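One protein chain is absent from this view; the other protein chains keep their places.
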Amino acid sequence: MEKLNKRSKLYLALVFVILYAPILFLVFYSFNSGDSMTNFKSFTFAHYKEVFQDSRLIVILINTVVIALLSALIATIIGTLGSIGIVSIKNRKMRNTVLSLNNILIVSPDVIIGASFLILFTMAGIKLGFMSVLLSHAAFSIPIVVLMVLPKLHEMSSSLIDAALDLGASRRDILTRVILPYVKPGIFAGFFMALTYSLDDFAVTFFVTGNGFSTLSVEIYSMARAGVSLTVNALSGLVFFVTLLLVLGYYFITKRQTRSGAHK
Amino acid sequence: MKSLIRASIGILLVCGILMYTSHAMDATSGKSGKDILTIYNWGEYIDPALIKKFEKQTGINVIYETFDSNEAMMTKIEQGGTNYDIAVPSEYTVEQMRERHLLKKIDHKQIPNLKYIEPDFLHLAFDKKNQYSIPYFWGTVGVVYNKKLLKDKKFDSWDDLWDPSLKGKVILVDSAREVIGVGLNSIGQSLNTTDSTVLQKATNKLIRMAPNVKAVIGDEVTQLMINGDAEVALTWSGQAADMMSENEDLTYSVPKEGSNLWFDNMVIPKTSKNIEGAHKFINFMLDPKVAAQNSEYVGYTTPNKAALKLMDPEIVNDTRYYVSKDVREKLEVYKNLGKEKIGEYNELFLRFKMSIR
Partner (left out) sequence: MRRKGNLLSLIPYYIWILFFVIAPILLIVYYSLLDLHGHFTINNYRNFLTSVYLKMTLSSFWYAFLITLFSLIISYPAAYLITKLKYKQLWLILIIIPSWINLLLKTYAFIGIFGNKGPINAFVKAIGLPNQQILFTDFAFVFVSVYIFIPFMILPIFNALDKLNPALIDASRDLGASKITTFRRVIIPLTMNGVKAGVQAVFIPALSLFMITRLIAGNRVITLGTAIEEQFLTTQNWGMGSTISVFLILFMFIIMLLTGERKKGVARNGKAK
């Protein structure tokens, strides 16, 4: 592993600073005793206290996380299988058509997706709420998973599979032992991007939700008219640090395991 | 492969635990009972303590859902699949919802507290007998500006927005009727104009204001004005109040040519499954004490006459919000002009926006 020179390090540091700047800004103002993201008055924990007292907000947060994780999981499974299928389509025209269809949900603005899903769900008689939101999120996350997995599949040389076949591997083996391990980085990339899609979505969720089910985005957007309360900043700050801790913790635990254990 | 399966199982486990906790929490806050009332309102547009109070008083469990635009809310109610018992649309939307048969009649016998509402705010054109709607908050459209950044400037007339010294300083709301309305008001025309030539004239005058326009935005204007990032903005009185409570240099004025008078109203959508509860809720919100508390929490002006007596006199006597009767007579409530005219307003507005750069 070659060492990075100073300039490269500076460049990376700059990218990270920019990526985290708005979040630090949010967290900074979550300690503001005033009630907007301006004019820092004095330091307070009051908004954090409010988070823990507001059980409605916490239920909404849990809804958001559950929907994000489950929909990303479903989207990743369908999307990965789909991309494996897509590369096996022999006809080039057909393959390109399927790929174009794949991208339609990415290019369509959220309101259109939301409104048409709403019409579809009510036509199909699906009750609006958890299920409809979950299905929609999985639906609009599938294309990004396909986009992330495909390049890895393209990269994989067919000789790898031929070799496996020659060695007498079954199709199942090829899928589980050859293809999936190879495209794993693409699968994880797809999963993480699906999480992003789900957590950011407002318009689609707004249209297809109902019966008391709400997510954080819907809540925050509808606060805009009367002003987003700093409680939301505090909540986001908490979520951010917990996520960071979980990721760091998980990473170093698995790292240690792999170092002490033998596999990989 | 193993790691993929392990990750999937991990995610499912986490979701399971989270769902269990949220169920447990829902049960403790009592949202799983039978007598449920679902309220559909703008975010942060009610004092949450009042919902708790209502639940305690009546034993009804409230589910509170939020929306961010009248049109989006109406689409949801029209499409069905949900059962909202109370919604809070603006007056022009009340008219549209009524036309589309999305509202249920309100039984005034069940709302004794209706007597507390200022009579001037009842029986208005959008719902002549208040058969379908009861006012919740009201307000005006006007100009909020920073006294410190704009020394000796006043906005008594709409024409002041055309002042060449304001180059690149004016912020407008991203809403067709309000902005075209500025044009209309400034040439002495009604906000409910349907004559295309007059609309065209108003737009042409607006386009001459384009060099002054800094941006056309939505609710974000609050933050900009508080920060001192913008000098002057067209806005609703409720938002102006929000801004002024955070920045003392700001003030609000309704130009003399006239302006818009708006109402947000409580209605019972046709999807309601708890009509009795909905009436109870409306009546509860009209209770003077409740209305006063709510108005002080949200910061918007209440139509409840009796509530005004219970509130801080400094707020109630502030004529910038609780405008005097003769100013009020110059204000106009929007009429529903029909889809085609609204489309025309929006086309003209789009043309104006494209002229900004």
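General observations
Letters A and B name the chains as they come in the text, with residue numbers starting at 1 for each one.
Everything below uses one rule, namely that a residue touches a chain if its C-beta (ideal position, glycine included) is under 8 Å from a C-beta of that chain, and two chains touch if they have at least 3 such contacts.
Computed from a predicted model, the values in this text were never measured in an experiment.
Touch with the chain omitted from the figure is made, among B:72, B:122, B:207 or B:333, by B:72.
Touching the missing chain, out of A:37, A:51, A:128 or A:226, is residue A:37. Against the chain not shown here, chain A presents residues 1-2, 4, 8, 11-12, 15-16, 18-23, 25-26, 29, 37-38, 77-79, 81-82, 84-90, 92, 95-96, 98-109, 111-113, 115-117, 119-120, 139-140, 142, 144, 147-148, 150-152, 154-158, 161, 171, 185-186, 189, 192-193, 195-196, 199-200, 202, 216-217, 220-221, 224, 228, 232-233, 236, 239-240, 243-244, 247-248, 251, 255. Even with one chain removed from view, chain B keeps its contact list with that chain: residues 69, 71-72, 168, 171, 174-176, 214-218, 220, 223-224, 227-229, 339-340, 342-343, 346, 350-351, 353-354, 356-357.
Note that only the chains that are shown with their structure count from here on.
Centre-to-centre separation of chain A and chain B, using mean CA positions: 33 Å. Of all residues in chain A, those touching chain B in their complex are 34-39, 54-56, 58-59, 62-63, 65-66, 69-70, 73, 77, 115, 118-119, 121-122, 126-128, 176-177, 180-181, 184, 187, 206-207, 209-212, 214, 218-229. Those residues of chain B that touch chain A in the complex are listed here as 1, 3-4, 8, 11-12, 14-15, 18-19, 21-22, 25-26, 28-29, 31, 38, 42-45, 48, 63-68, 72, 75-76, 79-83, 218-220, 222-223, 226-227, 238-239, 242, 246-247, 298-299.
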